[in-house]
Structure formats: C-alpha cells, structure tokens
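Heads up, one of the protein chains got dropped from this complex, but the rest are sitting where they should.
Here is subunit A:
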Amino acid sequence: MGIHGLSKVIGDNAKEAIKEDNIKNYFGRKIAIDAHLMGMFYRTLRMVDNGIKPVYVFDGKPPTLKSGELAKRLQRRKEATASKEEAEEVGDQEAIDRFSRRTVKITPEHNAECKKLLQLLGIPYVDAPCEAEAQCAALAKAGKVYAAGSEDMDTLTFGSPILLRHLTFSEAKNMPISEFSLKKTLDGLGFTMDEFVDLCILLGCDYCDSIRNIGPTRAVSLIREYKNIETIIKNLDTNRYPIPEHWPYKDARELFLKPVVTDPDTIEIKWESPNVEGLVDFLVREKGFSEERVRKGCERLEKNLKSATQGRLDSFFTIMPSADKKRKAEEASGSKGKKKPAPAAKGKPAAGRGRPRK
C-alpha cells in the first residue's frame, strides 16, 4: 500500500519533514480524509471533538495500472481467509482477529452506508473520480483543506503539501499524529518533485513493479546521481539489477504527476448540523448502537459546530526560516535522530533535541 519504505527514507534523509503532534493541536484545521476506514461514527466524533473539520474522500474507479496490485490484494485476502479458518480450528483468538481484519473488503454497500452516515452527521464528502489519495492531495494543494489525512504515503507523491498519518487511529492507541511536509521532504532529499516521484516508483508503488535488488538507500543515491529513471536504466548494470520486462514506469509517473481528479475549485465543502432523528433511526434501529451514545455524540457535534473556532497565529504571522543555527557541533551528529524530548516536556517534539538533561 502506498510507497514501499518511503516513511523510513524520509526519516533518514529529511528528518525535519516529519513532526509528531497531538491531535489536540489540529483544532480548526480542515482535513481531507481518504475514506477507507471503519468505525467511522466514533472516529469522526473524536476528530470533531478536537475541533478538526473532516472531509471524507471516497475512491472512484481504480486506475488500470493498479490491477496487478489489486490482484495481489485479492490473493492476500484469500490467504487470510484460509489462515483465519485454520486459526478458528485451532482456536487461536489473536490470530483469528488478525486474519479477519485482513479479509475485509470494502464493498459498494459499505461505501453507501458510510456516505449515508456522513450525510446524517452533516460531514461533507467527495467522490473521487479515481484514487482517493490523489483527490485528497488535490484538495490540500488547492488550499481547500490544510492537509490530507491518509495512511498511504503515496498521498505525498500525489503532491499533497502536508500528509497526516494516524489521524483516524483510535484514542486507545494514543498515537501521536505524524505530520509529513512535502516541501521539507524535497528540501531534505535535495530533489525536485519529478525526481521524488521517480524515487517513489523505484521504492515500489501500487502502480508498477520496481527494480529488483534496489533498496531504499540505492534508490536515493541513483536518483541523486542520474535524476530520472530513463538515465538510470541507461547506466544500470542490468545483470545485477534486472529491469522488469514490461515496466510501465512512465505511466505510473504520469499518474502521480497528473492524476485524474475533480477540479477542487468546483467542489463545495460545507459542514452542517447533524440530523439527530435520522442518526438515531439509522444507527440505533438499523445498526444496534446505543441510543444514549448516539444522542450524546450528536450534542457534541452540534456544540463544536456552533462554537467559534480558535484561530492560529501562523495564519496571521509568517513563519520565518530559523536563522540561528546554533550549537551546530551536534547538528551533524547521528545521535539526534532517536533523541526525543522527555515526556515531561509534553509539547512540540521538534523542540528539545538538546543534549540529555540530568
């Protein structure tokens, strides 16, 4: 799914591009969310509780290039079903849970139910003509939303300026949100967008194979040296690194750089009051949710919709590049990567890469 190993490549080459932050600090942000998820009601509530304004984006027709990937996924699902049955026979509950999650396929009925739920909640959604990640990226690029929320790293490859991961994870997991900045990724790697897309194809994407035996480190250095896949192919020792026979990397590149999306300017995004009775009807009578929880949830939705949103300083003042590069002695050392501030300083993880205190 997404781009193979991209988050690690970014972590190694452009550490500044990633920051972890608490969901609470995303209040007031509009975020386009790639809609393949479950437990939509509570997750949406959690986001709204934190002042986030979600817009869901649904997948359209998969691009033909993806058929190979989809076939693989079907295969995996079949295997998972088999393993699940096996686990059931042995009675291994953990394994049953694990495999049953893998057998899930999003059906058109499921999508229709999600949309119905969103309508009742008053949360907007967008039907992407093709890949949802691409549409999310287009919305973020056009400034319609602050960021794209997705687990798939290829959202960055599709050009989303900011990608948020772990946004829809449940509260119980207590995972901080990972924010990836495309610009800082490109700066850190020293790549143009075109070079970055070619890098992602080499790393392995959903749309075509990659070259065998080329791992992330080699992929980065190849792009750094040769700038694009065409030149790499010319210079590569094809005995050691066999180029796939039929390799539609150009089509994949085209797909990333010019994805099929609906023009964001034609999309109107509007948050409305929830339809309480409709929700009770749907969730309680049809889906067996607890009526009390649904009504409580609706109250929260309405409250958050009505109260004024806290503004942010960065929308009024401009952030200047940090001019002062101090204590550079440590700047280059390898230790900084793993150093995280002590939990006591519960704030911005960007701060506190200092030398260990006490």
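One rule holds in what follows: a contact is a pair of C-beta atoms (placed from the backbone, for glycine too) under 8 Å apart; a residue touches a chain by one contact, two chains touch by 3 or more; residues count from 1.
Please note the rule applied: contacts and distances are computed from a predicted model.
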Write down which listed name, "DNA sliding clamp PCNA", "Ral guanine nucleotide dissociation stimulator-like 2", "serine C-palmitoyltransferase" or "DNA 5'-3' helicase", is the UniProt protein name of the chain that is not shown. "DNA sliding clamp PCNA"
Out of A:Asn213, A:Asn239 or A:Gln310, which touches the unshown chain? A:Gln310
Touching residues of subunit A against the unshown chain: what are they? 16, 21-22, 24-25, 27, 53, 269-271, 305-306, 308-324, 326-327, 329-331, 336, 341, 344-348, 350-358
